[in-house]
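The complex appears here minus one protein chain, its other protein chains still in place.
Read from first to last, the chains carry the letters A, B and C; within each, the first residue is number 1.
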Amino acid sequence: MIASLAVALVHIAVVGAGAPLLIGALGTLKARLVGRRGPSPWQPYADFRKLLAKEVVVSTTTSWVFRATPYLLVATSLVTALIVPVATVRPPLAFAGNIILLVYLFMLGTFFLALAGLDAGSAFGGMGSSREVAVAALAEPTVIVAVFALALRADTIDLGRIVERFGSEPHLALNPAHLLAFAAFFIVMLAETGRLPVDNPATHLELTMIHEAMVLEYSGRYLALVEWASAMKLFLFMTLLANLFVPWGLTEPTGPVAVLGGLLALAGKLSVLTLAVAVLETAVAKLRLFRVPELLAGSFALAFLSLMAVFLVR
Amino acid sequence: MFRQLRTALRTGIATEPVAAAGEIERVGARLASEVARLFGRSLAIRQVDAGSCNGCELEITGLTGPHYDLERFGLRFVASPRHADCLLVTGPVTRNMAEALRRTWQATPDPKFVVAVGDCGRDGGLFRGSYAVVGGVADVVPVDAVIPGCPPSPAALLAGLLEAIGRPRR
Amino acid sequence: MNRLVYGVIAAMGIVAAGLGGYGMAGGAGTLRLAWLVPLGGLELTLDPLGGLFLGLIGLAAAPASVYGMGDPDGGGRGRLAYAVFVASMCLVPLAANTMTFLIAWELMSLASYALVLHDRESEESVRAGWIYAVMTHAGLACLLAGMLLLGAEVGSQRFADWRAAAPALAPATRDLAFVLLALGFAGKAGVIPLHVWLPLAHPAAPSHVSALMSGVMIKLGIYGLLRVSLDWLGVGPPWWGATLLVAGAVSSVIGVLYALVEHDLKRLLAFHSIENIGIILLGIGSAALYRVAGLDALARLGLIAALYHTVNHAAFKALLFLGAGAVVHATGTRNMEAMGGLIKRMPWTAGCFLVGSAAIAALPPLNGFVSEWLTFLALFQNTRLDAVGQNLVFTLGIASLALTGGLAMACFVKAFGITFLALPRSDAAAGAHEASPPMRLAMLTLAAACVALGLGPTLVVPVFGSVAAAILKTPPSATGGDWLTLRVAGEFASLSTAAIAVALAASLLVPFAAFWILGAARRTRAYETWGCGRIVQTARMEYTATAFANPFKRVFDFFYRPSKRLDIEFHPESRFFVERIEYENPTRSIFDDWLYRPALELLQAAARAVGALQSGSANQYLAYILVALLLMLVLA
Partner (left out) sequence: MLPATTTVEQLRRAALEAGAAGVAESSPSAIRCRVPASEVPALADRLAALGARCQFLAAADTRVTGGDFTLAYVFASAQLTPSVTVLVSVPAAAARFASLATRSFAASRFEREIHDLFGLVPEGHPDLRRLALHQYWPQGYHPLRRDVVSRTDFVDTGEAFPFRRVEGEGIFEITVGPVHAGIIEPGHFRFSVEGETIVNLETRLGFVHKGTEKLFEGLALDAARPLAERISGDTSVGHVLAYCQAIEALAGCAVPPRAARLRVVLLELERIYNHVGDVGMIVNDTGFAFGHAHCFRLREELLRLNERLTGHRLLRGAVVPGGVTGPITTARLAAAATRVETLVAEFAAIVRLCLDNTTVLERLQGTGRLTEQTATEMQVVGLVGRASGIDADLRRDAPFAAYGETGVHVSVYGTGDVWARTMVRLDEAREAARLVREVARLDTPGIVHVPVPPLAPGAHAFGLVEAWRGPVWHWVVAGESSTLGRVKVVDPSFRNWPALEHAVLKNIVPDFPLCNKSFNLSYSGNDL
């Protein structure tokens, strides 16, 4: 009980504290790749600190939904952090619902964020909400199907056990279906976390944004919470990608050393992945909005193929 | 993509150290202490064109380019005044923009500060006295600092902003 | 008077629920009144499955009736029909022979028909009633034919005799009976493409009736499908289950797609009923397939999922219809484009509707999530099956369920967001008022049910498990896990919504409390919505329901086939001066265009051929059908 509480705290601490660094590092890398010095990777921490000290301006049109949403977003991200194998293959809340819970927790966040976008009544918020739910609704099935393709091969939908199984029997991962699922998951990760080529986190034009359009009305601590939650979402997606498809380095939480080892392995994997995302984001432009569904449909097809392959190549 | 990487490698990092000392006219005493404490490492800027000829905007956009790269100091431009700490206002403030500027200022959460940019922003410049111009930025919203010039160069803008938030240049 | 009638019906519902609970717990009983009607007399039997549905009807009828007490539109002529409607629904799951069943079934249909037609002035209601009558009687004809066929083959009209004789029947007979009965029941359940009546009829009825029609009446179609595929006809061939699974996949996706572009609030909900029926069918289909393969535990899992979702859907759909009713009553319209901002004027209704929305969107930790989770698991387990064809059917089910989840979430962002948030889009919405206390009580009860069913799967699943075991005639097995966690299929998966709820609540409250203690609330200022510096915000600048669904309309344009129309009136001498612009972008229904219209045309052609009978009156056709049915009954 105490041990699992400790693991829970480690998970929350790593995800909560690591997420801003990940966003910051992405920003730095992307700037370097286009010839700028760029912000420090620690910049998001300074931003959050400042936002927490600021006043909040709330639109008179909004209701409690708008004010509750930032907290709810953080809560969904934190709970998700307890389901994803971050530092060990025994995430403390894994038993509560496995991968399906993971997907639906993200949907819970999206649901409320989209409502909050509508709440202020500005066209920008509605625009962001409408686009976000369209992307999420098309991305979510891919996550389920892709992860499930893995789950079937590992014969469990418990994320930790999937990692464990692939870690101990690497030949399971040597499979074209595995690669298909990886590709599908990677695309969906970009879509769900608002990265290029789906959304441009660097854009400052109301009419083109997705995520930022929804949060245009947030300020101060609310903005900090929303941005923190979305940073955690990116961190969790990248962690999932790293640990599910490159499952080595994670063990059961037998002691601080094992947990530390898992974290180090994760740090290594995330560094590589961050670089990959940064390079990709500088190498592509944002897709035209209605090309995004085509991309998502493509990723869904990949995931579906991967799943079929489980039966066909048995 | 490889051609792109090659270009990136050949060009390297174009960002330069900040050269000149900031020429900035402080209007209030508030700036130095509180602003530096809060925004020394993170400053979100909402730019408002309240009537400029677009010369100042041209130079302000230069700040985001590789030479000046204001992001390295934790400064960045944001889309909504709700996200902003600082309004970077160019003038002269026209009659038709005065209300919009006032509302933008209202929409920005406290603590915040206003930097007027350019000779027009300071007092209306050449356009002072026109039937369609209210005057400088300070005639509409409280101004904390002025970065003069017509238009101020990106170097002057960057130095001025860093001076305003009391951030050492490196 | 109003209160008395509805109060009595509510009490009747509670009694029915008690009786149903008794049945589920294993209590059995039979009531025979052979003298009452010819052909086998009236016979009622209580068994676990019937008990479950009886309980469901009772539990849904009680809050709906309480709501009816407070609903100013609920009085008058509709009360008698409503009483008959509820009573006949209670009889259906108890009926033990053809005659009893068909009488109850037809009474239910006629009473609901009368309720759909409650507003005779409205052309829409009349059209809805007409289509409803045609479809429901076409279904009845199928049922009658199937039952007579079985009755003739088995030599008895008692269901218990069918059950016993089923294994000995010729496969062709069984298949034919399955097809006829399944068609009849699927029509009532609103399975695509037999759904056309549903989105017309449900919204046309008063809201507490809509709640029961969507919440439980269509579930009696599910009840019938369960009887047909798992009970009366014994273990059928795999294609029965596969058909149900595919029908479920298609219904779920198409139902939610239609709902997405709908901006009539009640019709949107009606389309979601089709979607949810589809999800239930996924569970039933998987159960049937697993049973054929002899995987009893998995069959039970599929059935539990289906039953759980049946109950859940009754709870949240009844809740949503009641909420929609309160909104419609307050604003005088069902059109979402004229709503908005109601959360400030109707906080209770908004809160309840939000719970219902989150539940139907399967968001944890509410009840919709639990049953979709179970359905997913039932589908996932198909690796245990060693038949590639069937595996692929399951894969289709998984994909469609996954797709449905996302789309339903999107749809309820729209339904709740456009209806309740931001500024009112019409004067009626601006002047809306909160629902009356009985209406609120009804909604709160159902909302509480959604939460309870969500948090308590460890308590609920064993109950459904025993019902499932009774249908499948397997010994009830203990489900894994403890009071906190539900374990399914060993190590494969586990669920604990209570743990999720606690974790969510904790991680929500900690930051909130931290800010509160630090006095953050004092640093909050209210100011107008950011309008780019200038614009005073009006409702004209808000996203509309149509607009919200626009991305989907574009993505699925092959399905919606939108037909854009842009009318511009120019100045007679220059096209650069526009005097008026009008834009429309309606969608078209594939089923109307490609199935029903050709069918109708064919029918008309046939009618012309049979010149003598031709009169062009729909009622006359209906009369023909009824006469034919009666003849067959008498002759059989």
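Everything that follows uses one rule, which is that contacts are C-beta pairs under 8 Å (C-beta built on N, C-alpha and C of every residue); 3 or more make two chains touch, one makes a residue touch a chain.
This structure is a prediction, so every number in the text was calculated from the model and none was measured.
Although it is left out of the displayed model, the omitted chain contacts the following shown chains in the full complex: A, B, C. Of the options A:Thr76, A:Asn200, A:Asn243 or A:Ser299, the residue whose C-beta touches the omitted chain is A:Asn200. Residue-wise, the contact with the chain that is not shown comes from B:Gly55, picked out of B:Gly40, B:Gly55, B:Pro111 or B:Gly166. Listed here are the chain C residues that touch the chain not shown: 263, 337, 531-536, 540-551, 553-554, 566, 571, 573-578, 580-585.
Although one chain is not displayed, its contacts with chain A can still be listed: residues 30, 33-36, 123-124, 127, 130, 196-197, 200, 202-208, 281-291. On the side of chain B, touch with the chain left out of the figure occurs at residues 3-4, 7-8, 11, 14, 47-62, 64-68, 77, 79-81, 92, 94-101, 104, 126-127, 129-133, 150-151, 153-154.
Going forward, only the chains that are shown with their structure count from here on.
The touch graph of the protein chains shown is complete. Of all chains, the one whose Cα centroid sits at the greatest distance from that of chain C is B.
Annotation: A-C is the more contact-rich of the chain pairs A-B and A-C, by number of C-beta pairs in contact. In whole angstrom, the spacing between the mean C-alpha positions of chain B and chain C is 58.
Computed from the mean C-alpha positions, the centre of chain A lies at a distance of 34 Å from the centre of chain C.
Residue positions of chain B with contacts to 2 or more other chains are 80, 82, 107, 109-110. Residue positions of chain A touching 2 or more other chains: 54-57, 216-217, 220. Interface residues of chain A facing chain C in the complex, by the touch rule stated above, are 54-65, 71-72, 74-76, 78-79, 82, 93, 95-98, 100-101, 103-105, 107-108, 110-111, 114-115, 118-123, 125-127, 129-131, 133-134, 136-141, 144-145, 148, 151-152, 155-158, 161, 216-217, 220-221, 225, 289-290, 293, 300, 304, 307-308, 310-312.
Per the touch definition, chain B reaches chain C in the complex via residues 48, 80-82, 99-101, 103-104, 106-107, 109-110. Per the touch definition, chain B reaches chain A in the complex via residues 1, 4-5, 8, 11-15, 38-39, 41-42, 44, 65-66, 69, 71-72, 74, 76-80, 82-83, 85, 107-111.
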